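Now for subunit A:
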Amino acid sequence: DSVLEDILKRGKLRVGMSTFVPWAMRDNEGNLIGFEIDVATKLAEDMGVEVEFVPTAWSGIIPALIAKKFDVIVGGMSITPQRNLTVNFTIPYAHSGQTMAANTELAGDFKDLADYNDSAVTLACRRGATPCNLAEKMFPKASIRRFDDDAQAFQEVANGNAHATIASAPKPEFTVEANPDILFMANGGEALSSNDEAFGLRKGDPDALNFFSNWIRVNTTNGWLQETHDYWFKGQTAWKDMVAPDQ
Partner candidate 1 sequence: MDRNSPPPAPRRKRLTPVDIAIFAAVAALVVYTGYRVNAVLVYHWNWPRVLNFVLRYDPETGRYVANLLLYGLATTLRLALWGTVLATVIGIVMGYWRTVDNLTLRILSRSYVELIRNIPPLVFIFIFYFFISSQIFPALGLDDLDAEGPLVDNWLFAVLFGDPALLSNFLAGVLCLAMFEGAYVTEIVRAGIQAVGRGQWEAARAIGLSRTNVLRDVIMPQALRKILPPLAGQFITLIKDSSIVSLISIQELTFAATEVSSTTTKVFETWILVGAMYFVLCYSFALLFGWLERRAARSRR
Partner candidate 2 sequence: MPDAPPRPLVELRGVCKWYDDFSALHDIDLTVHEGEKVVVCGPSGSGKSTMIRCINQLEAHQLGTILVDGVEVSPDMKNIERIRREVGMVFQSFNLFPHMTILENLTLGPIRNRGASRAEARDLAMHYLNRVHIAEQADKYPTQLSGGQQQRVAIARSLCMKPKVMLFDEPTSALDPEMIAGVLDVMIELAEEGMTMIVVTHEMGFARKVADRVVFMDQGEIIEVAGPEAFFNAPQSDRAQLFLSQLLGH
């Protein structure tokens, strides 16, 4: 039987997610906001149920899904074949590019991307997100450091311990904006690659897969997803106030 029935019977959609600006983050009052939060809220609304978010550490998110601690992961997961062997993905609901922020002092005179493919170069990235795989593929000679969390990866670059970090847009842009004197956008801010993000589901549930995929299809067609995506990803001005402190 499908998880859809459980959701409807329970009257509550349980969503697994993990903090990741601007997909999901905390506002000043400690509430969850972000692109995914909007998506999941709308999803639940359309199903006619309540939504419950289960913030989960990234390293525990897959086991928790499999152990039925929540129904679906709306967590900015990129589709890869390797992963797809273990969980089901819906059709993509977002397309993010991977961009790279680099340390001005260390990498300021690199001319093009090929300069980063060097054994003296160190790249930092958040473990589990696609950037690490991308870095490995594009810059096989560079050494890669994986962190649990974006903030650490960026700090590593800011401290001058790594040349650059790759992350899903627009995080690198935001960080460069905040530290213009030490960081700059490599590759002129162009994306290195693009990814497709999708909901993650347990295997063996075609009904749910079908429902969620079609929900995404409908909301892509009517433009709601694009609109929401733009709100969160095209610059921080729209929501900056919510997360900045009262000073």
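Convention: a residue touches a chain if its C-beta (ideal position, glycine included) is under 8 Å from a C-beta of that chain, and two chains touch if they have at least 3 such contacts; residues count from 1.
How these were chosen: all candidates are chains of the complex that A comes from, given by their letters.
Note that the structure is a prediction, hence the values are computed from the model and not measured.
When you check 1 or 2 against subunit A in this complex, the one that touches it is 1.
Touching candidate 1 in their complex are the following residues of subunit A: 19-21, 25-26, 28-30, 52, 54-57, 59-60, 63-64, 66-69, 148-152, 154-155, 158-160, 175, 178-179, 181-182, 243-247.
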